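Note that this complex is displayed minus one protein chain, with the remaining chains in position.
We call the chains A, B and C, going by the order they appear; numbering starts again at 1 in every chain.
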Amino acid sequence: MAARLLAAGHEVLLYNRTPGRLAPLLSAGAREAVSVAQAARSGGIVLSMLADDTALRSVTEGPGGLLATLPRGGIHIAMGTHGVEAIRALAAAHAAAGQILLAAPVLGRPEAVTAGRLGVIVGGNPAAVERCLPLLEALGRRVFRAGEDPGSASIIKLANNFLLACAIEAMGEAFALVRKGGVEASVFQDVLTDGLFACPAYGTYGRIIAEQAWDQVGFTTTLALKDIELVLGAGDASGVPMPSAGVCRERLHGAIAHGDGQRDWSAMALEQARLSGLA
Amino acid sequence: MAARLLAAGHEVLLYNRTPGRLAPLLSAGAREAVSVAQAARSGGIVLSMLADDTALRSVTEGPGGLLATLPRGGIHIAMGTHGVEAIRALAAAHAAAGQILLAAPVLGRPEAVTAGRLGVIVGGNPAAVERCLPLLEALGRRVFRAGEDPGSASIIKLANNFLLACAIEAMGEAFALVRKGGVEASVFQDVLTDGLFACPAYGTYGRIIAEQAWDQVGFTTTLALKDIELVLGAGDASGVPMPSAGVCRERLHGAIAHGDGQRDWSAMALEQARLSGLA
Amino acid sequence: MAARLLAAGHEVLLYNRTPGRLAPLLSAGAREAVSVAQAARSGGIVLSMLADDTALRSVTEGPGGLLATLPRGGIHIAMGTHGVEAIRALAAAHAAAGQILLAAPVLGRPEAVTAGRLGVIVGGNPAAVERCLPLLEALGRRVFRAGEDPGSASIIKLANNFLLACAIEAMGEAFALVRKGGVEASVFQDVLTDGLFACPAYGTYGRIIAEQAWDQVGFTTTLALKDIELVLGAGDASGVPMPSAGVCRERLHGAIAHGDGQRDWSAMALEQARLSGLA
Partner (left out) sequence: MAARLLAAGHEVLLYNRTPGRLAPLLSAGAREAVSVAQAARSGGIVLSMLADDTALRSVTEGPGGLLATLPRGGIHIAMGTHGVEAIRALAAAHAAAGQILLAAPVLGRPEAVTAGRLGVIVGGNPAAVERCLPLLEALGRRVFRAGEDPGSASIIKLANNFLLACAIEAMGEAFALVRKGGVEASVFQDVLTDGLFACPAYGTYGRIIAEQAWDQVGFTTTLALKDIELVLGAGDASGVPMPSAGVCRERLHGAIAHGDGQRDWSAMALEQARLSGLA
């Protein structure tokens, strides 16, 4: 993502919690900050891309965190996949400090990032969104406006990941059924993706499942479980029963118990194959 | 389907269990048979399109049924959505009578039929498939070969419907979540169908759900439950646990209990909305 | 069960589909029939105890079956665990032949039979029930009247087995949770069975699970799956969603896929342990 910002002519100051990973970007023109605070103080807009809510808290709270160091009027764009309540609480904290939080989670596997094919879902103060639009447009193919509540962007992102989890789970069950019935997986994949399901979700993951290519890791089983827990948490908080998310969670737990935690989350279908006596 | 065969220049002799429904087709050049037996005896190829396995048995068994009246070497193409075991048992019965069963279920909502956009999945004896290819190609856009076992075509059709049921269920849960979170349904629908889920399954059903258009009936909730039961039956017969099918079944039962049995099966999302305090 | 009838002074004529298994009973005073027909013709009351609906049909249908050979006014007491629809259809067939069907499924693991601790649930014509009461009372500890519909007895038996399956499934999940939390299984078992759950279901199966004694087979995983399918079928027929039965079914399928089909059905908890990384 930093490479795309640099390519679009933006000035980029980088901070990574794990040192030494920034060399290629530095040689492409980025500068390196020694702390979150230095990054926060040097400009009006800070983008964060963090693995989970705990990491988000670790860079926002405390004396050197964003809340304490970002100037008044500054904007924090949180681009990771975070819980709805975590985003809403952080938005309130930024507002109390005279700052603005935008949530702008992105859609796409890693290979979509460098190709500029990400979708960006942005939620938060409309004027701040306008100001940041050139950045967000440099990062992806299309920017979706979720509304004034940054939590809305989180909900849409989580609901989207949830739909994908359900599609993978359902494909896992369907492929197990056709394989046990003596049908070639590739024939079924062909039927699917020719018609009703002619889209990337079924094209990409149907192929991975048909070819049993769980070791091409785009998103790990362990991270997928985190997202499904955020989905279930959002459902609990708003009184929405989500039985399909429950099915995905059980499957992900089973896959992790069988040692697939660091494989691609399509290993949900491998776990289904095990339970069907196929693997 | 008969209209498409007539338009392609085929001779068509029609029999409908409910009399008086054939007038438009007769004026387009079809002839009417007074019984299954008359239809069976007059030509070498009989197409059946029946609502369920019971109806299929009612036209194949007994003294006037297809098994007793189709000439040796004749071909029965069963185009309805039937259970795997029912198709396999019928294939064996036809074989014992010197006849051939092909299973050729179709993919597409009613409006796809007249537009010639059906997919046809054919399974059974390869030579018979070749002989029937002109008919099947007249009916749809593409013919998929499932293999020599007619049951394979059933499995693929059922697995496809199952994936669609799961997608509708998941959309129902996801739309309930985003709506309760204050997000416009149309915004979420836009995000979905722009990217990962840019395909008819999510385009058509996402729109129906966003617009709450359950009364545009393409396929009823009651028929959907029948299909899901066939899926679960196939899973039981081959030892494949299908928890997502279980979720769909519970939802369909709930919708029927609330009076939605004759609505479009997208009413699964209406039932989800009820359970989420939205309807 | 025959031993108990002999002990109560009844005359018993036995027929077993597998020859050579009756020696101990013959030496205790029973006689052996060479066919179902011989057994049916020799007295007014026939008891059947069969593994499934297919076996029940095999001894009732056809020229030598009970429907053809039991005298008018004769009573068939079906004591196996059968599907509701199967029992109702058979009751109608017996009625058409001037005979009476009672359904009288029993409750209890094998060791309860010889100890006379079975419960017997009887459904069907009240006068016939009165006439058969001495037999039923000789077999068990208590006779429950389900009503005039023999299907009612089936429903009660299936619902009872379903509750037990759910209890075993829930114990499997709970024991996995406490074990992973560092709690001794025996401590948890002690808490359970001292209070709320001080009953045979939790006492017997909690002990088996705590001791991992799946090889003390009272009822196999494969037979349990058959019963759960009958439960789900009864739910489908009457429009009752049964998600807990769905959970049990998935678990039983998983256990069978892992090779536990002939173990005690408490192996549901072994399968849960596997999915929890404990086995």
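Rule of thumb we're sticking to: a contact is a pair of C-beta atoms (placed from the backbone, for glycine too) under 8 Å apart; a residue touches a chain by one contact, two chains touch by 3 or more.
Just so we're clear, the structure is a prediction, and the values are computed from it rather than from any experiment.
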Kindly state which of the options C:7, C:95, C:115 or C:183 is in contact with the chain not pictured.
C:183
Where C:10, C:57, C:131 or C:145 are the choices, the one touching the absent chain is C:145
With respect to the chain omitted from the figure, which of C:55, C:113, C:167 or C:279 is a touching residue?
C:167
For chain B, which residues lie in contact with the unshown chain of the complex?
243, 250, 253-254, 256-258, 274-277
Across the whole complex, the chain not displayed is touched by chain A residues 225, 229, 232, 235-236, 239-243, 246-247, 249-251, 253-254, 256-257
Could you please point out the chain C residues that touch the chain left off the display?
84, 107-108, 119, 121, 142, 144-147, 149, 151-152, 155-156, 158-160, 162-164, 166-167, 169-171, 173-174, 176-178, 180-184, 187-188, 190-192, 194-202, 231, 234-235, 238-245, 247, 250-251, 272, 275-277
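Rule of thumb we're sticking to: only the chains that are shown with their structure count from here on.
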With touch defined as above, tell me whether chain B and chain C contact each other through largely the same residue numbers, more than half shared, or through different ones.
same
Can you work out the whole-Å distance between the CA centroids of chain A and chain C?
50
Rounded to a whole Å, what is the gap between the Cα centroids of chain B and chain C?
37
When you check chain C against every other chain, which residues touch at least two of them?
243, 250, 253-254, 256-257
